[in-house]
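Okay, so here's the structure we're looking at.
For this depiction, one protein chain was excluded, whereas all remaining protein chains were kept in their positions.
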Amino acid sequence: MSLKVKQILIGFLGLVFLASLIFVQGMEVARKREESGLVAHHVSIPATSAKCVECHNNLSPGIIDHWEGSTHALKGIGCVECHKANAKDADAFHHYGHTIATIVTPLDCSRCHPKEFDEFTHSHHAKAGNILASLDNFLAETVEGSRTPFNPHSPTPGMEVDMVNGMASLNSGCKQCHGSEVALTAKDGGLVTVKDLQPDEKGLPTNLEAVARIARNEESQPLMDASTWPNTGIGRINLDGSRGSCSACHSRHDFSPRRARQPENCGKCHLGPDHPQKEIYEESKHGVAYRDLKEHMNLDSEKWVLGEDYTQAPTCATCHMSAHSKGQAVTHDPGTRISWTNRPPVSMKMDTDVNHAVIKETDPAKRQSLIDSDGDSWQNKRDRMRQVCLHCHTNNYVSAFYKQYDDFVVNFNEKFAKPGKKIMAALRDNKLISKTPFDEEIEWTWFYLWHHEGRRARHGASMMAPDYAHWHGMYEVAERFYIEMIPQAREIVEHAEKAGRAGAADAVTEVIEAILERPEHKWFEEVKKAKDLEQATRAEPAEQEEKVDEAAEAEDAKEEAVEATGS
Amino acid sequence: MSRLSDWWSERVPISGEQLRELTNEPVPNHMKKWWFCLGGTPAYLFVVQIVTGIMLAMYYQPSPNTAYESVRHITEEVTFGWYFRGLHKWAATLMIAAVVLHQMRVYFTGAYRRPRELNWIIGMSLLMVTLGLGFTGYSLVFEQLSYWGATVAGNITDTVPVVGGFLKKILLAGDNYNDQTLPRFYILHAAIMPVSLILLIIVHIAFIRVHGITELEVPEEPEDKPKSFDFFPDHMLTELALGLVLMILLSTLATIFPAALGPRADPLTTPEEIKPEWFFYASFRWLKLFGPTFAVLSMGLIVFLMFAWPWIDRALTRITRSKEISTYIGIVAVFLLIGLTVWESAVAH
Partner (left out) sequence: MSDESSQTSGHTPPALNSHSTDTELGRRSFLSNSATVIMAGGLAGGYGTFFAMAGRYLYPSTQNKVWIFVSDAASIAPGESLPFQSPGGVAVTITRRAEKPADEVASGEPLAVDRFLALSSVCPHLGCRVHWESNNNRFFCPCHNGVFNANGIATAGPPAAEGQKLPHYTLQIVDGALYIEMPTSSIGRKA
């Protein structure tokens, strides 16, 4: 190879080298472009929270680990930013250089998330605590436990049991989903709750005498009443007057939106015999698709818009809360897309007034005026839900489904719910059952009918789970009604008659018979009644016997004919 | 212009002629161009290492708390950081491979024989220092394998009889990996070993110049063909071309197989699989086959034999009356080396 050739070769190789370097530069530009806008991926602990992390990393390293995985950590929001409390707060205390409170309420979160706080506070979720705070939650407090402590039967080996806390079922059961009314222990052994503190709109207590009563330990930390805390119920009634707990859905301390998008998250509370939404979803085709395609649904992405980031399957959040590509942003008020409320014994259409409460008014004109003055009609709500459905289903499909659903709810309402309610009202009004709830069998029967089976049926129809609509639903409703409730009501009437209360007995019987004579219930007693009639007329003279015999034969023949053709 | 050259020659009294004579090594035709480059290749790669090493050292922090983070910073944030780190990593691999290939070439052409025994020793020393650079370099990244590899190396050093404990303490700056170990490895890698390498290379090349390159006689070569060609500019251009080929190769490797970052060193967790870098696979396998004491002693013996090979070869050729005895032994040794290396690379534990 001559020199010249070598030189040219070197020149050529130099250019190839240059080309490789240009490629390298191209890669660098691409890398930089990809990384621009991304926050530094290592987490730095904000200076104010450095001490917290130092200590708690030893005490409870899980908390720190979870926090480090959160978006809060990426943006530099640490412990103090959320836990910091005003010194005037009822539950504030001084802790290693900071004034903090243990419980972070939605009001605290609203400092940075005001929109979500607003939406959530108007939602039914935030009102979940009402069921316990002021209503008589008889079942858990009295039937399953005791409102006042009671003596144990005998000692528990290995443990000192002074008095039995009868509110335990309420505390570990109902309250954990619905939310407790947070209480601090008072110096005199009593409790201090939001009712005593009377907080202003900033959450600071106005009743300083109540604050003074709060018992504190040596570190001046207020003592929380164990029956009300730990509690992350979605309707928790907090000391600062706010309702709810954001951690209920956005588990702390990673506050993962990914988790909140998954049905298992809602399933923590929305499951079970009385409202098996989780099980219903899992049966439905939506749930089947989700289980199969979960990993492709971009659960980790920052925005999660149906139609843009995923379309494989809807989750609870998708239909009830999440953003979608037809112009709806995320809402923290699931009620804005629900057209029937299936919670009460008799389902109601969700026309809501300006205070987001369901309108119970029956007069159509009055209803309409309430809706018009800043309320929201059930049609609007259904339309919002429809926009979600339209991502995968056509308009006709959705309309036809809603017809099926509406028909189902109305059937339940009219055939079983309203009659059942009427019978119970009649028994109560005529004092044939005691004022005490749940002390008679028929009260349990009726409760099962509307609160468990009836709800299951309605939820099953609403979310496309036929098994729950039928076998776990209406089938059991029907059995409960015909085979338990009617006979039990009649038994009560019989006892009443024997006890000489004919008037009351007759009134109730009238109600029962009126219901059973209706065309939809007629099948139940038609044949029995005919047979009874036959029995009654058998006591007459002999020539009637033939006629009756013929009638009976005709009946038999008819029955056989029915059996042959019917089923 | 001539005034400038007068000014220069008064102060630097070496003429161009003298320089040319000093450097113009006649290159034998046999060592035609590309084979002969096996010596220049590691030298060129060493220069690449110095340049990229200095660049990495501008951002690297040799403290156990911040070392890993600084490497991450280079790899993920510094402009072209990933590229220069990749160059450094791949040039290390290629340099060691080139040194080994060069040594094999020297061995199989018998170029270590009298009177070049001393240069062979210099060359063996170069090999040892290069391997040392490879080892210390990897331990600076402070990944899991860096830490545990260094720990294992310390323990192996410990098994050397008599001086083992002492050597281990000097290497790790203590009984175990501690705060001073990393800075010590850093100075070894960035100062002591490169300087030693430079000095050894100077001596190595000086030896080549004074001895000249053996002109092998090959029967089929026509008689009147020139026996050698000039270093300048012929071979120089060849080396330049090779240098560019190496840069292109390194660039490609650094881009397609970039240097990654394993998990950070955790003194409390020993990883499932501890493996040294590929160039230590053979000795690692040897160690696992024979247990520490025997393996260390035997490897020490092998290294000693390698150093002393010129004399051993002389004795062997005399004893066996075969000029090719070293070649046969060499073939066996190469197969052994490759075999052990491949074995270790294939096995998980």
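Each chain carries a letter (A and B) given by its place in the written order, and its residues are counted from 1.
By definition in this document, contacts are C-beta pairs under 8 Å (C-beta built on N, C-alpha and C of every residue); 3 or more make two chains touch, one makes a residue touch a chain.
On a predicted model such as this, the values are computed, not experimentally measured, just so you know.
K.L.:
Among A:10, A:90 or A:504, exactly one should touch the missing chain; which is it?
P.N.:
Reading the full complex, the residue touching the unseen chain is A:10.
K.L.:
Which listed residue, B:38, B:55 or B:242, touches the chain dropped from view?
P.N.:
B:55
K.L.:
Just name the one of A:44, A:220 or A:325 that touches the chain not displayed here.
P.N.:
A:44
K.L.:
Residue-wise, where is chain A in contact with the chain that is not depicted?
P.N.:
Those residues of chain A that touch the unshown chain are 3-5, 7-8, 10-18, 21-22, 24-25, 32, 36, 39-40, 42-48, 50, 53, 75-77, 81, 111-114.
K.L.:
Which residues does chain B use to touch the chain missing from this display?
P.N.:
The missing chain touches chain B at positions 51, 55, 58, 65-66, 69, 77-81, 83-84, 237, 240, 244, 247.
By definition in this document, only the chains that are shown with their structure count from here on.
K.L.:
Measure off the straight-line distance from the CA centroid of chain A to the CA centroid of chain B, and report it in whole Å.
P.N.:
69
K.L.:
Where on chain A is chain B touching in the complex?
P.N.:
So the residues of chain A touching chain B come out as 1, 3, 6-7, 9-10, 13-14, 16-17, 20-21, 23-25, 27-28, 31-32, 35, 42.
K.L.:
In their shared complex, at which residues does chain B touch chain A?
P.N.:
33, 69, 76, 79-80, 82-83, 233-234, 237-238, 240-241, 244-245, 247-248, 251-252, 254-255
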